[in-house]
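Submitted below is the structure of interest, expressed as structure tokens.
For this view, one protein chain was removed and the others were kept in their places.
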Amino acid sequence: MWKEYDLGRWGLGLLVVFLLVLPLLRFIAPASRLVTNSLLFSLTQMLMLVTLASNWNLVGGLAGYVDFGHAAFFGLGAYSTGILMSKAGWPFLPTLVVGAVVAAFFAVLIGRATLHLKGPYFSIAMLGTFVALREIMRVTRFVTGGGPGLTLPPYLNRPLFYYISLAQAIIVVAFIWWIRRTEFGATLVAIREDEVGAEMRGINTTLHKITAFSLAAFSSGIVGASWAYQNTYINPDIVFLDSRTAEIVMMTMLGGLGTVAGPVIGAVIVYWLRDIVWANFLQFHLIVEGALLIIIVLFVPEGIMGTLGDRSGTSLGRLWGRWLSETHEEAEVRP
Amino acid sequence: MTQNNRNQQPLLEGRNVSKYFDGLAALSQVDFAVYPGEVMGLIGPNGSGKTTLFDCLSRVQDVSQGQVFFKGVEITRKKPYQVAHMGLARTFQMIRVYRKLTVLENMLLSRQWRGEGLLKQLRPSQPRTEARARELIDFLTIGHLIQETAGNLSWGQQRLLQIGMALMPDPDLILLDEATSGVNPTLIETIKERIRRLNREQGKTFVLIEHNIHSIADLCSRVFVLSHGEKLTEGMPETVINDQAVIETFFGAHVGDDEGDNDR
Partner (left out) sequence: MDQFLQALINGIMLGGLYAVMVLGFSIVWGAMGVINLAHGELLMVGAYLTWIMNRQFGWEPFAALIVVMPVMFVVGYILQRTLINRIIERPQLISLLVTYALSIIIANAFKLFFTATPRSVDTVLSGFWRYGNVTIPVVKTYDLIAALIMMVGLYTFLQYTRLGKSIRAAAQNREAARIVGIEISSVYAMTFAICIALTGAAGVLVSPTQPVWPFMGPPFTLKAFAITTMSGLGSIPGALLGSLLLGLVEVYVATYVPGAGTSLGIVSSYIILVVVLVTRPQGLFGGLTAMEVQ
């Protein structure tokens, strides 16, 4: 058992090193043909998904607040970069920071209102936030370029974006791995398992929820900012893409809510499905994705890592079954 | 049973507390007070509002009218975690433990959080906390289950765990909601004895919601009776139990039986 664990650790380390070194392999003649810009681009996209899924997992999986509009923070980051770079001529990296801060700030703002809501209502409130933000971006033309969108200064540097997203993915996954071992992580799980009980036992649930929420937003803001620069063009519809928010939920659920590796595995699978299997058939992909989500939710709610017995994970059914049974039981014993 | 000095300020007090759900009064102008060092019983037929009263006093629910005071401080608008930090703990009739976590983890999560910023929580649990958790769990006779997943425990064992979790932050006042219902008789005696010890040796104050009249008579220095959301009477157990009005309100209830024969 111990040896297996060690092997896993070694394997992971090796993978990380490999990923780190990958772009540099181009300077080694035999490998240079394989490590194309296109490959780096694909990996960058995949790593972005890993980060987004892991961010979402912090709030949705660990704390149990299933956010249907998380891509809103991605969008805020993207628009921050878009606006600052194309209208104010800022260099990229500062806009990255601004994007993250704006997203986090907005998270605190909206979280104060929505994090008090129970499960489904929270989910829909966030979905509404997402949709509303899209329209707000469309309407505030003078700042955001409205429907026609904004064009950013082009900059082709695949290795740079690759490293940014790689760094982020590693940091976020490591963060989640670490946080679960701390008391903060434990309190998030407590909030998920029994929020009323947790609050009654001295845990300031609002503070914890908002902290996790804004951390996730901060990180997703960075992803959005980076994506915007890479994409060179943003408009409300491609930034606040409906499928983006759906995919984030899908990936994490597929891989296993609340686990560390779950979002990673989910992201990899979804990415592979989207860009390799269904590459030219986006509609098919989304349809398949929808069907997959239904199957997972109904039949394999623990996702991949969950059903493999990673104890820290949770299945949706259990999560909200608690809510349901509480409403039921308490209704019965209500004086 | 400790003598209570009535000239003291109440430890926990509800003044003119009313609670409405959709126009129906679950509680109606209830005046409630428990003094330091007491073991107080809260009884009443099903539906009389006992748990709602606990909810209002512990701030899990807002009162529709009235005020709540703890240690002389008004807590009517405070959040439950703030009241917990002030030294109030409670258990729930509908058992609330973290089912997916182990007994030990449940205990660790229930420790005293007062004064700890988020930054401090970036550590794993401290050994001192763990030691205390183990001590308490042993005290409650479920030490052998410490690594067991809470959801796998029997009903009675979960009740004990809840009590343990309530005791972790070293509270001054503990509200126990049906601490013994569904628990087997031996365990009931254990729980009662532990309560007695905590009250005598550490001066902890208790309010117990109980259906078992024997337990009430054994443990409590004072009893408060709720009926249909209103205070019916209060006083010494012997007086209250023999009060005609109380007997009537319980008509049909088994005053002499031992409830809780099964360890579910």
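Read from first to last, the chains carry the letters A and B; within each, the first residue is number 1.
Basically, contacts are C-beta pairs under 8 Å (C-beta built on N, C-alpha and C of every residue); 3 or more make two chains touch, one makes a residue touch a chain.
Predicted model, so just to flag it, every value in this text is computed and none were measured.
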Residue in contact with the excluded chain [from A:9, A:87 or A:118]: A:118
Option from A:93, A:139 or A:279 whose C-beta touches the chain left out: A:139
Candidates A:16, A:131 or A:300 - the one touching the absent chain: A:131
Contact partner of the left-out chain, one of A:88, A:276 or A:298: A:298
Those residues of chain A which, in the complete complex, touch the missing chain: 66, 68, 113-125, 127-129, 131-132, 135-136, 138-139, 141, 195-196, 199, 205, 242-243, 246, 249, 253, 283-284, 286-287, 289-294, 297-298, 301, 316-317, 319-321, 323-324, 326-327, 330-331, 334
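In this text, only the chains that are shown with their structure count from here on.
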Sites on chain B touched by chain A in the complex: 21, 26, 46-52, 58, 60, 79-81, 84-85, 89-90, 92-94, 96-101, 105, 108-110, 112-114, 118, 120-125, 165-166, 168-169, 229
List of chain A residues in touch with chain B within their complex: 179, 181-184, 186-187, 189-190, 193-194, 196-208, 211, 311, 314, 318, 326, 329-330, 333-335
